[in-house]
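Let's look at chain A:
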Amino acid sequence: MSIFIDFVLIPIIKILVIVTFVFVSVLILIWIERRFQGFVQSRLGPNRVGPQGILQSVADAIKLLTKEDVIPNQVDRFIFNISPIIAFVTALVVFALIPFGAELNIFGRKITLYLADLNIGLLFIIGFNSIGVFGIILGGWAAKSKYPLLGSLRSASQMISYEVALIMSLVSVLFFSRSLSLVEIVKAQQEMKVWFAFIQPLAFFIFFIAGVAESNRLPFDLPEAESELVGGFHTEYSGMKFAFYFVAEFAHVIFFSALVTVLFFGGWLRPFPNVDWLNFLDYIPPVFWFLGKLAFFVFIFMWIRATWPRYRYDQLEMISWKWLIPLALVNIFITGLIVILVK
Partner candidate 1 sequence: MGKRYLEHTKEIIMNMGPQHPSTHGVLRIKLWLDGETVVKSEPIIGYLHRGIEKLAEFRTYTQFMPITDRLDYVSAASNNLAWVQAVEKLMGIEVPRRAEFIRVIITELMRIANHLVWLGTQANDIGAVTVLLYCFREREEILDIFEMFCGARLTLNAFRIGGLAHDIPPGFKERVKDFIERFPKYIDDYERLLSENRIWLQRTKNVGIISAEDAIDLGLSGPSLRGSGVKWDIRKSNPYSVYDELEFDIPTGEIGDVYDRYKVRIEEMRQSVRIIKQALEMMPEGEIRAKVPRIIKPPPGEVYHSIEAPKGELGFYIVSDGSTMPYRVKIRAPSFVNLQSLSKMIEGHLVADIVAIIGSIDIVLGEVDR
Partner candidate 2 sequence: MNNEKEKIEIPENFEKIIHKISEFFSTAIIEKKFDRGELTLTIKPEFLIPVAEFLKQEPELKFDFLSDICAVHFPKEKKFEIVYNLYSITFHHRLRLKVKINEGESVTSLTRVWSGANWLEREVYDMSGVVFDGHPDLKRILLSEDWKGHPLRKDYPLSGEEE
């Protein structure tokens, strides 16, 4: 019975909670993004459906899901149908590894606030993230139309170059955590009593930029640059399949904010873990800290989008290969040197 509860019931509940969390937060995020953009751009944004227009995204979701599913004649049907699913599923799966908090005691049972704690967590995440790119590349390719093709070519090269920078920046974090498990990384920050962002600011910087690029947001939203490629890779998609891509993109934003929080900002830890007189902050549940930090980074994503123009394709490659990757390499080298010397 206990086995049943531990290995079947609780995981299922957790999966449901996480999936619901992602869906609900995506819906809320879309609403916040539109309202926030409206605020920045001195206009109102959606404010008709529900209080302050909060139900607008729900209405949009219903509309997209009930819309006719248009499949153009020329497309490669199988790939065309499967690629939004690839993008969507991979965007969801990675949430399994995100630790939302430490442990909770419910009805005398210890419940961890994450679905799984793999010892190869980071590798798993990066691997799945790369598979997610296939959703975009194949989707654009299968549409057999020129704008999506250009969009998917762009995203292929963009993903390759930023993936490299992303992983390189992580290596220097691993020097300190000595583990690929996300939970262990947070715990390492707890033991060292400092967030990794403060001892690895460069790595954080590179990781964040690469993260923005990976989630196709301005100023790196080239695969779907509206003013250049009409809709980019999703030009030919409509209805539910388009919704999949859309949700996947926002899930990516949430996921990367969560990852930044975990890797560089102490996950569920309270601010200033090294200052003792702030101990009273421990009474606030860790989940709150986690979600608060996550929200902050999501906000930064939106802020950037509201302010900056878009990079050009070759300039974007240049930033990665000429700046981010060499910087990350130098960072690894210096960090390694320091670690050895300190020992």
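Rule of thumb we're sticking to: a contact is a pair of C-beta atoms (placed from the backbone, for glycine too) under 8 Å apart; a residue touches a chain by one contact, two chains touch by 3 or more; residues count from 1.
The candidates were selected such that all candidates are chains of the complex that A comes from, given by their letters.
Please read these numbers as outputs of a predicted model, since none were measured by experiment.
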>> Once the contact definition is applied, which of 1 or 2 turns out to touch chain A in the complex?
In response: 1
> Where on chain A is candidate 1 touching in the complex?
Replying inline: 37, 40-43, 146-147, 150, 153-154, 218-219, 221-222, 225-230, 305-315
